[in-house]
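Every protein chain except one is present and positioned as in the full complex.
Moving on, here comes subunit A:
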Amino acid sequence: MTRFDYDDGDVVVVVGSGAGGGTVANELCQRGFKTVVLEAGPHLTGEDYVQDEWEAFGQMAWTDPRTTSGSWQVATDFPELPAWIVKAVGGTTTHWAGACPRFKAHELAARSTYGDIDGANLLDWPIALSELEPYYDKAEIKMGVTHRHGRPPLPANNNYKVFANGAEKVGYRYYSTGPYATNAEPYDGRPATVQDGFNFQGDKHGSKWSTLVAELPKAERTGNLDLRPDSHAAQILHDATGRATGVLYVDRNGTLRRQRAAVVCVAGNSIETPRLLLLSGSAQHPDGLANSSGQVGRNYMRHTTGTVWGQFDRPVHMYRGETMAGVIADESRLDTDRGFVGGYYMETIALGPAFLAKFVAPGKWGSQLTELLDGYRNTAGMWIVGEDMPQADNRITLNSDVTDAHQLPVADVHFDDHANDVAMRRHGQRQGAAVYQAVGSRRTIETPPYPSTHNLGTCRMSQRPRDGVVDRFGRAHDVPNLFISDGSVFTTGAAANPTLTIVALATRQAEYIATELTKTL
């Protein structure tokens, strides 16, 4: 295993080993750059994972303290758990389901397309789809995305059969079992899925793409990766010229270490990334590092989400097979006549009784809840995921009243639904119910949003430095050798699940860093 010296100032330090961090690290290692990855969580692997929803959650999830505020229902239902993300090597790609839609061209130009929406802080991305397309191709090939580049689709599981038949009956056309980054047949040294049903719980089999099973092992083989689990970045350091010089982190023994760096890439997911920048304030950067715009932590997005369950007279057994393996794309179209701007996808989802009981009506008990669970065997499920509006005051701030195990102030996540989000959720839940009713559901149940699984926008990309935190390559406007490599850079959220785009952007960013570094080294 490679180890670089703490004082080796030539290394690139990457904070976080998830979708963004794991990808940028591997791409840099492949190009010969010495890379240190600091990951706050432990190094779990397939053997460690358990096929039990709560036990796996306890093992994998980020449960360090966070606080919530704002009028969103999550603040009431899960006040200490605003987001459902992982703290472990591989980040949330060990939890993720693998849905991989691309952005549509107009979604990169949301401000121009949707106009001036009251209360929304919309902005066009500084890049167009044509610039992203080659990187989407690379990302899809890297991840083995089904339905793309010759990769076969996943087979229809039971949950999909209900979903697809309903879709057909209501007149939807764009339904299919993908694209998903899970192997339907062996690919890239990883096996085909055995449909074991515990994709959210780490995927013991390794047929799902994650940075844990794909990017990091590849990076390791180059000899250029120094992966440090249980290492929590506490502060980014900079010099008088305004360049980042290294990262202070707390290692597994609780010792504060300093790793010097030529370049720092931050990919802690969209709550921890702005938290780290805000914690890195200095005399030169009084409002937090790279925050002259005041935009660090702002425009926090989480996608407009909701779940619809349909219960039938006959068995479904939705839990058998891939957790998510079906997409209806019809409602992702550009069509502002539905009472909201933006689009949404419908995607199959399956939960076990343990998560269903907790999430179907948080905090509720009594016969209404138990009747639902009595119908578990005959239940089908779908998740709705759509574009939400960035708002300046939906933001991550430091809550100095609450500190974590390292005495660092925790993140407060403030969110108010925008009227557009509410209208879209209502539409999605109505359409979802219609899909199940079309194939004879006895009842449909709507579940409010879970803690956020898609966290976006808190260090957004902008053409002009005053509108955002990073430029078109994810480089901080204020700090030339500081990059943001995760979903924080999303200028707007689009309807698509974000990870494919995070991986495409991180791949593009690594190429850019490599070119720039070669010039200066």
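Note that in this section a residue touches a chain if its C-beta (ideal position, glycine included) is under 8 Å from a C-beta of that chain, and two chains touch if they have at least 3 such contacts; residues count from 1.
Simple rule for what comes next: contacts and distances are computed from a predicted model.
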| item | value |
| --- | --- |
| Missing subunit (named according to UniProt) among the choices "Amino acid ABC transporter ATP-binding protein", "Pyrroloquinoline quinone biosynthesis protein D", "Glycerol kinase" or "Gluconate 2-dehydrogenase subunit 3-like protein" | "Gluconate 2-dehydrogenase subunit 3-like protein" |
| Hidden-chain contact residue, picked from the options A:Arg221, A:Arg320 or A:Arg466 | A:Arg320 |
| Candidates A:Ala128, A:Leu373 or A:Ala405 - the one touching the absent chain | A:Leu373 |
| Option from A:Ser176, A:Ser332 or A:Thr507 whose C-beta touches the chain left out | A:Ser176 |
| Which residue of A:Pro274, A:Gly352, A:Gly386 or A:Gly468 touches the chain not shown here | A:Gly352 |
| Sites on subunit A contacted by the missing partner chain, in the whole complex | 51-55, 147-148, 153-158, 160-162, 164-165, 168, 173-177, 193-198, 204-205, 314-317, 319-321, 352-354, 356-358, 363, 365-367, 369-370, 373-374, 376-377, 439 |
